[in-house]
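Excluded from the complex is one protein chain; the other protein chains are retained at their positions.
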Amino acid sequence: MSEKKNDDFISYELQEFKLFEPLFRWARKKSLWIVAFCTGCGGIEMPPLATARYDFERFGIMPNPAPRMGDLFLITGYVTPKTLKRIIITYELMQDPKYIMIHGSCPINGGVYWDSYNVVKQFDKYLPVDVAIAGCMPRAEAVMDGIMEIMRKIEDGTADSWKRYRENYEYYRKNQDELFGEGWREKEARRWLAWI
Amino acid sequence: MNFDVRLVLEVIGMLLYATFMGFIFMGIERKAMARIQRRVGPPIYQPIIDTLKLLGKKESISHGFIYDFGPIFALGASITALLFLPLANFQLFSSNADLIVVAYLLEVPMLGIMLGAMSSGNPYSALGVQRGLLTMVAMQLPYGLAIIAIVQHFGTFKLGEIVALQQVHGWSILVPALLLAMIVFDIVFQAMIGLEPFDIITAPAEISMGPMLEYGGKQAAILFTQHAVQLFAETAFFAILFLGGASNLLELLIKQIAVLFIAIFVASIYPRFTIDQAAKFFWKWPTIIGIIAVLLTV
Partner (left out) sequence: MINEVPIILFVPIVAGILAWVLDVKGVRELIGLAGAVIPVAYLIKVYPTVADGKSITYALTLGSFNMSFTLNTMTWYFAIIGAVLGLTMALGMVSTAKSGYNWLFALMSFTAVLGVFTAQDFVSFFLFWELMTFASFMMVLKYNRHASLKYFILSVIGAYAMLLGIALVYARTGALDFATISQVFAKDAQLTGLSGMGYHATLTFSRTDMILLFTFFLTAFGVKAGAFPLHVWAPDAYSETDQSYTTFFSGVLSKAGVYGIFYVLLMMMGAKLYFSLGTFHGHPLFLYIIAWIGAITVVVASFLAVLQEDLRKLLAYSSVGQVGYILLAIGTGTALGFSGALFHVLSHAIFKGLFWLVTAAVILRTGKTRFEDFGGLAEKMPITFAMGLVAVLSLAGIPPMAGFASKWLIYEAAIQAHMPLVAGAIFLGSALAFAYVVRFLYSLWFGQRPSDLDDVKEAPAPLLVGMGILGILNIVFGIAPGLVVEYINKLFRKPVITGNYYKMITPNGTYNALSVTLVLIAGIVIAGLLYVYGARARKVPVTDTYQSGNPVTEEYNLSIRRNFYRPLAEALDFWLKYSWDRFYERLGQLSEDFADVLRKSVYNGNVQSYSWYLAIVLLILALWGVL
C-alpha cells in the first residue's frame, strides 16, 4: 500500500450505466451486504438483528466476510486509532458505491470516552459517513431505523459518502496522516509482519 | 454443419430459463434456511437482486488476465455442462456427449474459479483453493463409484438412453444397488453444491470467502451467475441419473426442487467438517457403500 497505490485508488473512471441505472439503484437498495467488521460494544446488537426477532435478511441485508463484495460498513461503537487503521484499509478495498453507518455516540463525539487519549472522537474527520445513529447503545430498532434511512438515501441518490471520499480525499488523507503520522501503512505492515 | 435455427432458439431459451431458475434455487436455499431458523427470510428472487447489484458496481479491480479469465471460463464451462444435459424434452447437444464428458464438464468450472482465485495472490484464497481441491479429491472416489454403478446397471454412457431406460423400467432408485449409489451420490452432492457439512471451500467464518474473497463487482456477478447455472445443471444431473429424468420442464423442476430440499435440510442440521475429517469421512462410509453398489451391479 504505497503512496502510488492511493493515487490509483483515487483516479479511476466511474462507470455510468445510463439505461439501467434506476434498476441498479433499486438493486443496491435491496441488497446491502454488511462488511462484518464489528468494533466496540455495538457488535452485540447485530445478532438480534440477524436472527429471528428482527431478521434483517428480509431486506436483503446479509453479513458478508469479503469486503470486495460489501456495500455497507457498520462502525459499531468506539474506534481506537489501531482499529481505525484497519477500518480505513478495509474501506478502501470495498468497491464503489459503498456506504458507512456509524453506531452510537462514541464515533460521533467520543461518548463516554470523551476524555480518553486513545479513542477517535470524531469519526467523520477520517472517513465520510452516510448515517449516524445516536445513543449509548442504540437499540436494535434504532439500528433498523438507520438502515431504513440508508436505503431511502440510496434510492434518492443522497447516500454519496463514497463520492465525497474521492472528492475530498486530500482532506481525509491529511487528517489520517495527522493522527497516525506519515507512512503509517508501511510502518504498520512491518509491525505485524514481525509476528508471522 | 448446417445452421439449425430451432436448436439455437432452444439453447438461448434454455440458458435464460436455467439461469433464472438457478437464481430462484439459490433464493429457495436462503428462504428455506431462514424458515428453518424461524426467520422470515429474503424474497425468493433475492439472488437476482444481489447479482444485479454486483454487476452495477461502479468500480472494478483486476489482478491480471487470469484473474478476469477465471470466472469467465468457469461460467463458460458451466454453460457447456448445462447444454450437454438432456433437459426434459430438450435434447440440446446431449447426443454429442455422454455421462463421463458431462461429469467432467461439471468439474471444469471449479478449475476456472481456482485459477482466478490463485492469481489474486491472497493467502485466504489459496487456502480456499487447497480446501476445494482436497474436497474434490476426497469426494471423487465415491462419486466415481456411484457413476460406475449407474453405467454398469444400464450398460450405456449416453444420458439420453439412461433417461429412456428409466422411463421404461422405472426410476433408478427402485433398483436396490442404485439406491445405494443414490445415497452415495447424495452425500457427494452436498459437497458438489458447496453446502454444509462440506462448505469447507468458502467457509465464511474461517477464511472469509475462500476463493471468492478477492472478487467483487462484475467478476463476483459472473461467479454468482455461474453458481446459479451450476446449481441448475447439478440438480438436473441428479434427477436425470436417479429420478428418471423428466418428460417436461415442470416435472424436471419438481424433481430438482426435491433434490434441493434434501440438500437444504441436511445442510441446516449439520455443522462443517474440517478438511481432513471430510476426507476421512468420504473414504470411509460413502466409499464402502459405493463399492457395495458397484459390486452388486457388475
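First chain written, first letter: the chains are A and B, and each begins at residue 1.
Just so it is clear, a contact is a pair of C-beta atoms (placed from the backbone, for glycine too) under 8 Å apart; a residue touches a chain by one contact, two chains touch by 3 or more.
Remember, predicted model here, so these are calculated numbers, not experimental data.
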| item | value |
| --- | --- |
| Neighbouring shown chains of the undisplayed chain, as defined at the top | A, B |
| Among B:96, B:167 or B:247, the residue in touch with the chain that has been omitted | B:96 |
| Residue, one of B:145, B:183 or B:253, that touches the chain absent here | B:145 |
| Full-complex contact with the absent chain, from A:32, A:49 or A:66 | A:66 |
| Touching residues (missing chain, whole complex) on chain B | 15, 55, 57-64, 66, 68, 71-80, 83-84, 93, 95-101, 104-105, 107-108, 110-111, 114-115, 118-124, 126-127, 129-131, 133-134, 136-141, 143-145, 147-149, 151-152, 155-158, 208, 213-214, 217-219, 221-222, 225-226, 274-276, 279-280, 283, 290-291, 294-295, 297-298 |
| For chain A, residues in touch with the removed chain | 1, 5, 8, 12-15, 37, 66-68, 85-87, 89-90, 93, 185-186, 188-190, 192-193, 196 |
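In this section, only the chains that are shown with their structure count from here on.
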| item | value |
| --- | --- |
| Complex contacts: residues of chain B adjacent to chain A | 30, 34, 37-43, 46, 49-50, 52-61, 204-205, 208-209, 212-217, 220 |
| Contact set on chain A toward chain B in their complex | 12, 14-17, 20-21, 23-28, 30-31, 33, 51-52, 55, 57-60, 62, 64-69, 71, 94-97 |
